[in-house]
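Here the complex is missing one protein chain, while the rest keep their positions.
This part shows subunit A:
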Amino acid sequence: MSSAVQVARGPALDTTAQVETPEHIRFDYPLAGPTRRALAYLIDLLIRGGVLLVVGVVVMLVDTATGLDGMSIGALFVFYFVLDWFYYVLFETIWSGRSPGKRALKLRVVGQDGHSLTVLDSVLRNLLRAADFLPFGYSVGLVVMARDPMFRRLGDMVAGTVVVVEDPGRISERLHLHPPPTPAELEAMPARPPVSRQELDAIELLLRRRGTLAPLRELELAELLAPLLAERMAVSYQDPVRFLGLIYARALGHETIAPVEQPHPTRPGGGRR
């Protein structure tokens, strides 16, 4: 069962882990790298420090005010101990794999079998922080993480857990040409452009990446395909990107690609949590 999570083999470009669910659905989780996890750790550290400070001051005040005279210092020790060793276990259990720091950075600990981590897993991975921490500042953990394709520290390996990023992502916007294609432009195209499915897919990928590509890069990529298609269709073009966009609009057989009748049915960023 522990083989349910695996790193996509082949040339490892993406740091993702695949989780297969009992329904045999596979999804890719982006794995969390050391930087992101270190930031989450810092947040948790600050929270623990803050809590200890506040509780410490309150205990001291109560102590002196009620004349307990040092009686509650022992309790403070115990509180510190619980905070130190069980802060993570507590939150990872009640928030299924997220401490406040992880929550802030959209991280989650999940079991390798794709299920949420159990209390025992959480105890193991967090006790082993003592080993990952050696000799100081999580040095061992960092080295181990750097050598592991799933960014696991020792505690993760023993507990069988991985830390993943839960990025809500965004629904892509509708494709549209700016400005909308003119009737003249569409007329210049064959009604059924002689392009293959693969070529159309390539064009769509390019069009969907508009805005994330630098203009020159976009031009460069478009120039890879546009001349071939222009030659095949015996037409000429000026802007290769627009030319490919027109082909795409024409090939799909409907010109809804132009947002004239349907102004923005989807908002950018509408998919955020």
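Definition applied: a contact is a pair of C-beta atoms (placed from the backbone, for glycine too) under 8 Å apart; a residue touches a chain by one contact, two chains touch by 3 or more; residues count from 1.
Convention: contacts and distances are computed from a predicted model.
A.B. asks: Among "Branched-chain amino acid ABC transporter permease", "Cytochrome c oxidase subunit 4B", "Stage II sporulation protein M" or "Iron complex transport system ATP-binding protein", find the name that the UniProt record gives to the complex chain excluded from display.
C.D. replies: "Stage II sporulation protein M"
A.B. asks: Looking at the full complex, which residue from A:A130, A:V143 or A:L224 touches the chain that isn't shown here?
C.D. replies: Per the contact definition at the top, the residue touching the missing chain is A:A130.
A.B. asks: Using the document's contact rule, name the residues of subunit A that touch the chain not shown here.
C.D. replies: The missing chain touches subunit A at positions 1-2, 19, 21, 23, 25, 27-29, 68-78, 80-81, 85, 93, 96-97, 108, 110-116, 118-121, 123-124, 127-131, 134, 154, 157-160, 164, 166-172, 174-175, 197, 200-201, 204-205, 208, 251-252, 256, 265-266, 271, 273.
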